[in-house]
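Before I ask anything, here is the structure I am working with.
Missing here is one protein chain; the remaining ones are kept as they sit in the complex.
Now for chain A:
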C-alpha cells in the first residue's frame, strides 16, 4: 500500500513536468504556424464606435485590393490606446510583432524608431505615389532624419471648440463666430457665468486638459513659437508661457468640478444637454455627435479662440515593424491605407479627413468639408496630447503635471514641470 502511494505520487509529479514541457511546445508551434500562413495581423485600438466602423471600411477595401491575404483583427480596446500600447510593447519586446500596428504619426513614433522596432517606409511612398498625394507639410512632419516610418490613414484636428448655441444665447453671445482671443473667450465665459451657467466650459480628465492648455499656448504664442516649444526652439521658462499658463488657470475656474472624474464624451454631454456652453476636443466629436444622433443644428464648432489660422493636427498611421511576420502582406495593407479608396472608406466613417490632398470634399459630411478646406490653407502645427509633437514619455510626464495642476493650481510649478517633461525622452 505504501509503495503504491509513492508510485502514484511519482506519477503525478512526472505528469506535472510533462504538462509544463507540453505548454512550451505548443507555444513554439503556434508561432511557426502564423509565419507560414498569409494572415496579416493588424494591431489597432479601434474596437468600437466610429473607429471600428472606419477600420471595417479599410478592411473591405483591403479584401478587394489584397485578395492573397487575410485580415486578422488584433485590436485591443480601451484607455484611448494606453492598454493597446502596453500589449504592443510586450509583443515587440518578445520579438513577435504584428504584421503592422497603429501609431500616432510624428514624435510618438520616435520611441519605436529609437528602439529599432519599425522599418523605414520612404521607398513605399515613391512606389505608391504617396509623396505626391500627401501635402508636403504633412510629409515634413512625418520625416525623421530624412526617413519616413509610417503611412497616415487620416488627419484629425485637435484645436476645435464645440459650442451649444442655445446656451450662448442666454448671455446674448454670437455662436457663429469664435471669440477673437483667449481674453475675449474669458470675457464671454464670465458673461455666461453671470447668466446662470455654473460651469460654462466643460472639460474632462487627462489629455482633454492637456489639449486645452495646448490651445491656449498656441493662441498666445502663435503657430511658430508654439511649434518651437516641442522642437526645443522656444524656451518653456519664458514670460509669454507664464502669461499663457495664467490664462489657462483662469479658464479652469470656469470648468466643471468633476473634471478629474469624467471622460470627454461626458463633457460633450454637458454641452449637448445645455449644462455647459463650450467644450474643447478634437474633431472625432463630429463622429460621436453623428453616432449619438445629435442634429447638426444643435451644436456649432470653430477653431479654439485665437488659433483660427492654425490647424493643430494629429494622425493615425500604420507602420512596418522590423522582422514582422509577413512584410508583403503588411505592405499591401499599407498600400490600402494610403490609397484614395482606402482613405475614403476609413475617413467618412471615423469623422476624420483624408491625409491625401486629392480627395473629393463632396464625399464627406459637413464638418469634414470645412476641416478639409482649413487643412489646405492653415498653418499645420502638431499636438503633443496625441503623439504628433512629443514622445510617450514626455506626454506621460506632462499628463502627470496637468493632473497635479488641476488639483492645486500653481503656475510656476506647472511651468517647471512642463519644461522638465520635454527634457526627458
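Here is the rule we go by: a contact is a pair of C-beta atoms (placed from the backbone, for glycine too) under 8 Å apart; a residue touches a chain by one contact, two chains touch by 3 or more; residues count from 1.
As a working rule, contacts and distances are computed from a predicted model.
Q: Using the UniProt record as the reference, specify the protein name of the hidden chain from among "Aspartyl/glutamyl-tRNA(Asn/Gln) amidotransferase subunit B", "Glucose/mannose transport system permease protein", "Glutaconate CoA-transferase subunit B" or "NAD(P)-dependent oxidoreductase".
A: Of "Aspartyl/glutamyl-tRNA(Asn/Gln) amidotransferase subunit B", "Glucose/mannose transport system permease protein", "Glutaconate CoA-transferase subunit B" or "NAD(P)-dependent oxidoreductase", the absent chain's UniProt record names it "Glucose/mannose transport system permease protein".
Q: Of the residues listed, A:181, A:308 or A:404, which one is in contact with the missing chain?
A: With A:181, A:308 or A:404 as choices, the missing chain is touched by A:404.
Q: One chain is left out of this view; which of A:256, A:348 or A:415 touches it in the full complex?
A: Spelled out, the listed residue whose C-beta touches the missing chain is A:256.
Q: If the hidden chain were put back, which of A:115, A:237 or A:298 would touch it?
A: A:115
Q: Please identify which residue in A:89, A:195 or A:243 touches the non-displayed chain.
A: Considering all chains, including the one not shown, the answer is A:89.
Q: I'm checking contacts with the chain that's been left out. Which of A:198, A:237, A:298 or A:373 qualifies?
A: Only one of A:198, A:237, A:298 or A:373 touches the chain omitted from view, namely A:198.
Q: Spell out, residue by residue, where the missing chain touches chain A.
A: On the chain A side, contact with the omitted chain comes from 6-7, 9-10, 12-14, 16-17, 20, 79, 82, 85-86, 89, 92-93, 111, 114-117, 198, 205-206, 256-261, 275, 391-393, 396-397, 399-401, 403-404, 406-408, 425.
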